[in-house]
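Below is one structure, written out as structure tokens; the observations come after it.
Note that one protein chain of the assembly has been removed; the remaining protein chains are unaltered in position.
Note that the chains are named A and B in the order they appear, and that numbering of residues resets to 1 at the start of each chain.
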Amino acid sequence: MNNVLSLTQLKQALKLMIIEECDKDVEIDDILDDEILFDGALELDSLDALQICMAVKSNYGVRIEGGPDARKALQSITTLAQTIIEHRV
Amino acid sequence: MTTYIVAVGSYYEPVGDELPPLKKLVQETVGSNIRRVGRFIQLALIGGGRASSQLSNEAAVYLTSGSGDVEATVGVLNTIYRQAEPPRPLSFINTVSNAACFYIAQSLQLNGASSFVSSRYFTVETSLRVALLALEQGQQKAALVGAVDSVVLPIEEHRQRLRINAQTDVAEGSHWFQLVADASDRTVLATLDAVQHFTDREALSAWLAELPVEADDCLALGQSIESDEADHWLVETGLPPFNFREAPAYFKSLAGLVFCEFVRRGAGRLIYLNRDPVGRYMAVVISC
Partner (left out) sequence: MNVTRPRHQAVFLGAGIHSSLGNGVEANLAALKTAPQAPTLLNNTVTDEALQIPYKLLFESPLTELQHRLYRVIDDVAEQALSDAGLSESERRNMSLYLGSSSFDIGVSEADYQRQLAGESESCKALALLDPSMANLADYLVGSLGIRGEDVSFNTACTASANALLTAVAHVEAGLIDHALVVGVELYNDVTALGFYSLDLLTRSVMRPFDSARDGLVLGEGVSALVIGRDPNDGRRRFHLRGGANLCDTYSITMSNVDGSAIAEVMTRALANAGVSAAELDVIKVHGTASLANDEAESVGMHAVFSSLPRVCALKPFIGHTLGACGLNELILFYRAIEAGFLIATPGISADAGDLNVVLNQRLSSVESGCFMLNYFGFGGNNTSLIISNQVSHYGEDES
């Protein structure tokens, strides 16, 4: 499988997941890969963070533990995708 | 002292095989898009928003419902038992029914008291009674009181869940009343004269006998009063029934629709009676 393509697909899927899980009124293309997810233009909060972690676990089987690890993983779509790829079994 | 109804707001829609989307209505009513909420909270925001003109930001919110936020609770139960997963945080939070009160307070910028109150057979009556007493006793100066019931599809399951027969038409409803103790700078639509509880039929009869009848009084009877008992009360009070233009479809907080309709017609006095299966009664009196 082409790794570059699958990473792009994963990022698209994550954007869609965030839009649906957090009930955001934006389009997939409105979210940039390296945009800051929290305390940024997207206006996501700590409850959204928990929601996203649960959805990642449900959809990808990857558990994002709380604390600094979660903050790092949830920085942007890119870091979230990297975390999933690194931990996926 | 008198308690005034200075605004009413309602949403009522019979439901077929599809549910009309509500997001746009919410945005139009409260001026912003509220995310992370389901249909029950959307209905509450629409009805509450429509009754919120000139609402004091200290107003108390009293929300009631016949069935509660069924969509949110069923969603969580299915996540747990069908998908074998813990519920999503946002879904779980919305099963705490006071979530609707939170979003109403937030979107209408209220900071007063807020409660979800209910009683199985006297849903709307109980919320009005708690609000009326709080106003009469001076604990609150203004209140936004509402009753919300939503439908969860498929429609056959909704009927089965509510234990109503397959022929019964069903609806979604959200009916709200803005009550104030001081109406000096407001247009008064009606007064909420009484919300009384009776331990039995004799107590209600004795109260009715003492109630001075006026020429333009009419009688409305609640959902739990069967037709033969309805005939009895029409005869005993000698009052004409309050009639709808067409019979409304079923939802548990139907009394909210009755009161809103009456206030909108704007004439006369409504005496409304309801009972529960053990024979306790409640009465509501509204004058226009």
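Everything below uses one rule, namely that a contact is a pair of C-beta atoms (placed from the backbone, for glycine too) under 8 Å apart; a residue touches a chain by one contact, two chains touch by 3 or more.
This one's a predicted model, so the numbers in the text were calculated from it and none came from an experiment.
Q: Among the chains you can see, which ones touch the chain that has been omitted?
A: A, B
Q: Which candidate, B:136, B:169 or B:193, sits in contact with the chain we can't see?
A: Result: among the candidates, B:136 touches the missing chain.
Q: Tell me which residue among B:24, B:120 or B:232 touches the hidden chain in the full complex.
A: With B:24, B:120 or B:232 as choices, the missing chain is touched by B:120.
Q: At which residues does chain B meet the chain that is not included here?
A: 1, 61, 65-68, 70, 73-74, 76-78, 80-82, 84-89, 92-93, 95-99, 101-102, 105-106, 109-123, 126, 129-130, 133-134, 136-139, 157, 160-163, 197, 199-200, 252, 278, 280, 282
Q: Please identify, in ascending order, the residues of chain A that touch the omitted chain?
A: 45-47, 50, 54, 66
Note that only the chains that are shown with their structure count from here on.
Q: Could you grab the centroid distance between chain A and chain B? Build each centroid from C-alpha atoms only and quote it in angstrom.
A: So the centre of chain A lies 41 Å away from the centre of chain B.
Q: What residues of chain B sit close enough to touch chain A in their complex?
A: So the residues of chain B in touch with chain A come to 33, 35-37, 85-86, 88-90, 93.
Q: Inside the complex, what are the residues of chain A that reach chain B?
A: 21-25, 47-48, 50-51, 54-55, 58
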